[in-house]
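Pasting a structure here, questions to come.
Moving on to subunit A:
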Amino acid sequence: QGVIKLAVMEPLSGTFKDIGDRYLEGVQYAAEVLNAKGGINGKKVEVIPVDTEVKPDVATRKATKLLLQDEVRHFCGGTGSSVGGAMSQLVEQHNALFFSYGMDAASLTGDKCSRNFFRPSCNTDTHSYALAQWVADKGMQKVICIAQDYSFGKEATAAFVKKLKQLNPKAEILGEIYHPLGNKDFAPYVSQIISSGAEIVFTPNWGNDLTLLLKQAKPMGLKAKFACYYLNDENCITAVANDEAVIGSIASETYMLSIPLEANKEFIEGFKKAKGYYPAWLRGKAYIAVMFWAEALKKAGNDKVDDVIKAWEGLTYDGPAGKWVMRACDHQAQVPIWMAEMVAQNPYFKHAFVGPATAIPADKIGVPCEETGCKMKK
Partner candidate 1 sequence: MQEVAVYFLHGLAYAGLLFLVSSGLTLVFGMMNVLNFAHASFYMLGAYFAYSLLVYTGNFWLALVVSPMALFVLGALVERFLLRKVHELGHLHELLLTFGLAYIIQEGVKWLWGTNPQAMAIPSFLAEGVNIFGVTYPVYRLFVFGLAVALGLLMALALYTTRVGIIVRAAVDDHDMVSALGIRVPLVFMGVFAFGAALSGFAGVIAGPLLTVFPGMAHTILVDAFVVIVVGGMGSLGGAVLASFIIGELQSFGVILFPKFSLALIYMLMALVLVVRPEGLFGERQ
Partner candidate 2 sequence: MILEVKDLHSYYGKSHVLQGVEFSMKAGQVVCLLGRNGVGKSTTLKSIMGLVQPRRGKVLFQGRELSGKAPFEIARLGVGYVPEERRIFKSLTVMENLLIGVKAPRQTKGIGAWTVEQVFDSFPILAERRHHKGGRLSGGEQQMLTIARTLMGNPDLLLVDEPTEGLAPMVAAGVLRMLATIKAAGVTTLMVEQNYRAAFELGNSFHIMSKGRIVFRGNAEELLAAEDVRMKYLEV
Partner candidate 3 sequence: MAILEIRDIFKDFDGLRVLTGISLSVEERERFAVIGPNGAGKTTLFNIVSGKFRPSSGTVMYDGDEITRAPMHQRNRRGLSRSFQITNVFQNLSVFDNVLAGVCSHAGLRYNLLRRPHRNQSLCRRTEEILEEVGLWEFRQTLARELAYGQQRALELAITLSTEPRLVLLDEPTAGMSRQETEEAIRMVRRVTERMACMIIEHDMNVVFSLAERIAVLHYGMILACGRPEDIRQDQRVKDAYLGEQGS
């Protein structure tokens, strides 16, 4: 009897439409899977897509409408830390629940943490730590960082540098380059990287800033490989349109197609059958997060917000991307990060894509509760 309404707050128009669409596909598939098994606690899941335009005011206005008129209590979303911040504020006021599978800003489970906000995904700290761990494990000495000049780029770089220094004090950071968000011409930056003589380039760039960086680096003869946040993106690879420019570089994510787990194989098969394409990157991330949320609802036995919060805290979910644990102190899931080198031959696409993935376990890259700055009101 009844349904559980889950509002998906994503940009479904505008510049980030493509990101929002892919997240939404993941959520929708998760709902299909759940509903096919009879729903959660006997209730079907109803997905309500909401276009946020990545504008916090638009997002909160629409969410308020759902809260007040349609009695929606569960929200999720993955795009735009500012939308995340505004949403977590809003759900706290109305005692609803918001979880994010994509918003990376550490502060959302740090000093801005909220009882009503969960992040079944990684954050900038863990993501950067994982890359630092990988660089350290490979024994690389000469590292340069290039990032977008705004809070995310800076946080990601700072976390990377901090962890790398810890793991390998001998590693040399040859530079931290910051370029404007939405930069046009990367040639001068590439020259700078080349002349630094780095072995590896760390970059948390996303979107066109990543595409252009890779694209313009190749014909200038940059030999060093990139260690990237978001290379695990088929659209980015097609836009670079030059496999040579990406092969050998490193992708890192909480989910990628090449995770060698049985659950993942099952998930990919099911998804491919249902939709006709692969659940690469964002789709997978959203799927796993929603399944995790569903576990919490199942454990709570109902979908009342207070019960779900209680149930989700400390819950473990063993899914396509390994074992995820929702930490009670800051509602940040403790997850492994998967690393993969880009290879030409892959079972998924004609173009280059991620090779076999290996995990950096959650306990190596987690941030202790005391260090997050989260003081959660219970």
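Convention: contacts are C-beta pairs under 8 Å (C-beta built on N, C-alpha and C of every residue); 3 or more make two chains touch, one makes a residue touch a chain; residues count from 1.
These made the cut because all candidates are chains of the complex that A comes from, given by their letters.
Everything numeric here is computed off the predicted structure, so don't read it as measured data.
Engineer: Which candidate touches subunit A in this complex: 1, 2 or 3?
Structural biologist: Candidate touching the shown chain: 1.
Engineer: In their complex, what parts of subunit A are in touch with candidate 1?
Structural biologist: Within the complex, subunit A touches candidate 1 at residues 13-18, 149, 177-180, 182, 184-185, 187-189, 191-192, 194-195, 207-208, 211-212, 215-216, 219-221, 235-236, 238-242.
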